[in-house]
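For this view, one protein chain was removed and the others were kept in their places.
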Amino acid sequence: MRQFLYALATLASHWRRRPGQFAALFVGLAIATALWSGVAALNDQARRSYDHAAGALGLGASPSLVAASGGFFVQDMFIALRRAGWKVSPILEGTIRLGDKSYRLVGVEPLTLPKISSAKMPTGEALNDFLGPPGRALAAPQTLRALGLAMGATPRIGDADRLPPLAIAEDLSPGMIVVDIGVAQRLLHRPARLSRLLIAEEPAPDAPALAAVIGEALRRVEADEAPELAKLTDSFHLNLTAFGLLAYVVGLFIAHASFGLAFEQRLPIIRTLRAIGASLRALTFALIAELTLLALLAGVAGMIGGYLIAAALLPDMAASLEGLYGAELDGALGLAPSWWISGIGMALIGAVIAAASGLVKTLRLPVLAIAQPFAWREAQRHWLYRQAALAALALLGAAAALLLGEGLEAGFVSMAGLLLGAALALPLPLAAMLRLGERRARGPLTKWFFADALQQLPGLSLALMALLLALSTNIGVGSMVEGFRRTFAQWLDQRLVAEIYFEAASETDAHRIETWLARREDVAAILPLCKAKTTRRASAIETAWPVEIVGAPPHETFSAHFPLLETRADAWGSVARGDAALVSEQLARRLRLELGSHLNIPTPTGDWRVEIVGLYPDYGAAKGQLRVDRDALVSRWPDARKLDYMLRAKAESAPDVMLALQSEFGAGVARIIDQAALKQRSMTIFERTFAVTAALDALTLVVSAIALFASLTTLAAARTPQLAPLWAAGVSRRSLSLLEFVRVTLFAAATALVSVPLGLALAYDLVAIVNVRAFGWRLPFHVFPSQWLEVFALALLTAALAALLPIRRLARIAPASLLAVFANER
Amino acid sequence: MSVMSAARDAAVNGALLRVTGLSKSYRGPQGPLPVLRGVDLALAAGTSLALMGESGSGKSTLLHLVAGLDHADSGAIRIDDVEVTKLDDDGRAALRRKTLGVVFQQFNLVPSLTVGDNLALQARLAGRYDCDWRDALADRLGLSALLDRYPEQLSGGQQQRVAVGRALAPRPRLLLADEPTGNLDEATGDAVLDLLLELSATAGAAVLMVTHSALLAAKLDRRATLAGGRLAL
Partner (left out) sequence: MRGLFLSLALCAASFAHAEGFAGLGDEARGFAEPQPGHRLVFPRDHGAHPQFRIEWWYLTANLKDESGKSYGAQWTLFRHARAPQDGEGWDSPQAFVAHAAVTTDTLHLFAETRARGGVGQAGVEAAPFRAFIDNWSFSATESNLSGASIAAVAPRFRYTLALAADEPLALHGEAGFSRKSESGQASYYYSQPFFRVDGALAIDAAERKVTGRAWMDHEWSSRPLAADQKGWDWFSLHLDGGAALMLFRLRSDKTLPFVSGSFISADGAARALARDDIFLEPLEQSLVSGRLLPIRWRVRVASLRLDIEAKPLNSQSFMGTGLGYFEGPIAVFGSHRGEGYLEMTGY
């Protein structure tokens, strides 16, 4: 123990003398942990929100009936439907104010709730209490905390009413309070009124039709996709995770480089300790303890950084998830203990990975071996061979994953293999370049320049690999995002041809509006759309996937403008005949459909066999989509939603039409938007989706700059002995530092050159493989040379900035320090 | 007095160090390169011996073997009735820590520790740190005013004095010195060696020193020369 402590103290004293090295190591580990845990926090947050959405008693998981005209309806409809055999459960929702905050009050009837919801209700005595009197108000623990109230409290609502005693229900959404339906009717002052009927079981085929029981008063609303959110958003999160891992790896490169250097510089200390009798075991424990302490420290710092990153990115991610999938995220970041444990664990694992080779090398070192770069050329050749072998292995892995694997994971594995392989192979072309330079060089100084650069290569290579990864990712992701932006904008222009889009509140409203519009001269065409939902399975194993079927009337608006990827001759004619469909790219890939294949669509009136006559891109859509003729759809789906409209009008009269529509029909128009606003909104969703990606991309670049800086700083100290002879031979410090600067810039430039093809390969992998597997659509592959220039400049700038400080130090180094090299021979 | 008779004397008097039949060869490009071919040596407690020989004669190798820093091919090394060649790594480390003091040609100080901490390092590892003894050493070695400095701020002679102090701080039975003044100028070297011998005597440590200088060797009790892998008269 004594030995261990003194060995640890002696080893640790090294960091006091070299705070820069310690900082690089610490920052490397901390950044790796920060980016990884930041992404993990974002993912956790999203998953928790999905759970909450699903956990809001699962009320959204059942289809329901709502008033066709919106608002409330009489309870008698519930009784009438139940007595007709419809298994429906009444809900009354409203808002109450407690203190200065609003809460969503949901009244439920526990005995008739759908199974998915009733399973989450209290049972036994607790159910008796819930039914009352006086009943119970169920709320999430957070809600109770926010209210500052304990269980059993009965907060006042307004002047006269009180909530029933509060009780905790773990998986309710915050801000939601659940009471018995009778209590809700009293508190919301809606006696015998309901806002929704959940359909607990689909009505039997021979059950009376909805309209036969209660007329047109209620309309059916499909279940939220909330429970499917987790599935749909998986790809999105996998993307994030991949980025987190990339950043983690880049961070580890930094840590590895610093560890390597630290171990090398401490070899003499370790040798001395061994010579004066510190046992190998004590030294091993000391090194491991040091590593663990460092990892814990850096891990905690990284976790704090990760929290900050996640907090900064959360709004963008929340917005893009909502835009893409309609998933709502809690705005406040919550941190689970598992997040802390996994984050610190990643820091520890990272530290071990980064330090393993150095540790093993140190401990296996014979006490008497002399550390100097003797026969370094020989050693370097070995090192290069090893790098080449590892690179080949990684590239082989990438190829295997690409050829043999199928899912998104395989896509990412191939990408990781490609990046890693390329990074490992990087020193090969660099070394070749330097050898060539050395051979071609005339003057002694130039020759020395190349030879010395060659010797420096192993020390810098890790930092350069990190830079390569960051630059390639930058090019790859940049190409993808820019390419997508252009494609998307063009696609929006083609797809959004109609001037006005609106949704009627009910079918009665829809008819009235249609009649009214038909009389207006400034409306060139009324295009009613019709929507139905179904699910399709791609295979027996795969779970059902939601598919939307859109029925549109035959019109020039579609046949002349609608963007298609592949199409048969007279595709629109076939669609209009009612036996053909256009299929979205996602759905086509999922179901392996091509032009000419046939598809059986399950409908309420039996299977409907259609021929696929066209494939169209449906960027950003999480579900599959089919487009068919409207009349054909209505004849097979009598209950299909017939509320959506597109209007053609002159651009200048569009605002008038919109105003007139709204003033004439008021709440009869549920939603209305013009073309420009719709495009704007779509682009906003798009931008936000990639905001997180772009932010992580930029962070990775910053990290690689830090890596380069750390490596250069630590190397600079070790460079003095190499430079001193030149100085003694008459090369000025200014020239020496200039040469150093040129060398670093040269390295960066060469790395940037290599990063262009790698970045393009990455971009191709992203658009043609990862994106297809993640989202189901393929993007056109664009090349943006201006981006390369940008990246090139960025690389030089990064290198220059990173090199500046060490070189400034060199230029100002005291001649005494250089002299010391001779006085104090190693 | 011959080395052989000295070995006999040591055996009679209970030698501190007894080396018998020690052989060691290194792997060279053309097969094994024998360095030591059956060396016998004995050293009584409190005495000193200078080990001389040309470069490559195996002086340092012999010293390293005695320190347990390297493994012999055959033969035995006994220090205080402990058979060094039979010790495992932990045992050798303990031997170095507690029984031996080692001074190298290169000063081998820990650059990130102060002079004071360097002085105390081995004694602390051995669990024998004695504040008064360290202060006495520092005083005698002329390092008292330099205790808070770092090695790189000292001259070569000062650094080697720190190394000597570090080796003697745990009061070893045997001090092994490998060309301790090789990196120092003559006057400094003389002074350091005098201190080394004087303090070893004070501490009651025997001294085995490798040197190629006959002048320095003369300061020790006895001398022996390595040639052709054997100790010569």
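We just call them A and B in the order they show up, numbering each chain from 1.
In the analysis below, contacts are C-beta pairs under 8 Å (C-beta built on N, C-alpha and C of every residue); 3 or more make two chains touch, one makes a residue touch a chain.
The shown structure was predicted, so the numbers you read here are calculated from the model rather than taken from an experiment.
Asks: Who does the absent chain touch among those shown?
Replies: Listed by label, the shown chains it touches are A.
Asks: In the complete assembly, which of A:Pro133, A:Pro337 or A:Gly443 touches the absent chain?
Replies: A:Pro133
Asks: Taking the entire complex into account, which one of A:Ile116, A:Ile181, A:Val657 or A:Ala803 touches the absent chain?
Replies: A:Ile181
Asks: Among A:Gln75, A:Thr487 or A:Gln787, which residue is in touch with the absent chain?
Replies: A:Gln75
Asks: With respect to the chain omitted from the figure, which of A:Pro19, A:Gly71, A:Gly85 or A:Gly215 is a touching residue?
Replies: Final answer for the missing-chain contact: A:Gly85.
Asks: In the complete complex, which positions of chain A touch the hidden chain?
Replies: Residues of chain A in contact with the hidden chain: 75-76, 78-79, 82-85, 87, 109-112, 118, 123-125, 127-128, 131-133, 180-183, 185, 192, 201, 204.
What we mean here is this: only the chains that are shown with their structure count from here on.
Asks: Would you pull the chain A residues touching chain B in the complex into a rising list?
Replies: For chain A paired with chain B, touching residues are 2-3, 6-7, 10, 13-14, 16-18, 268-269, 271-282, 367-368, 820, 824-826.
Asks: Which residues of chain B touch chain A once you look at their complex with the stated criterion?
Replies: Interface residues on chain B, with respect to chain A: 64, 67, 69-70, 89-90, 93-98, 100, 102, 104, 106, 108-113, 117, 121-122, 124-127, 150, 152, 156, 166-167, 183.
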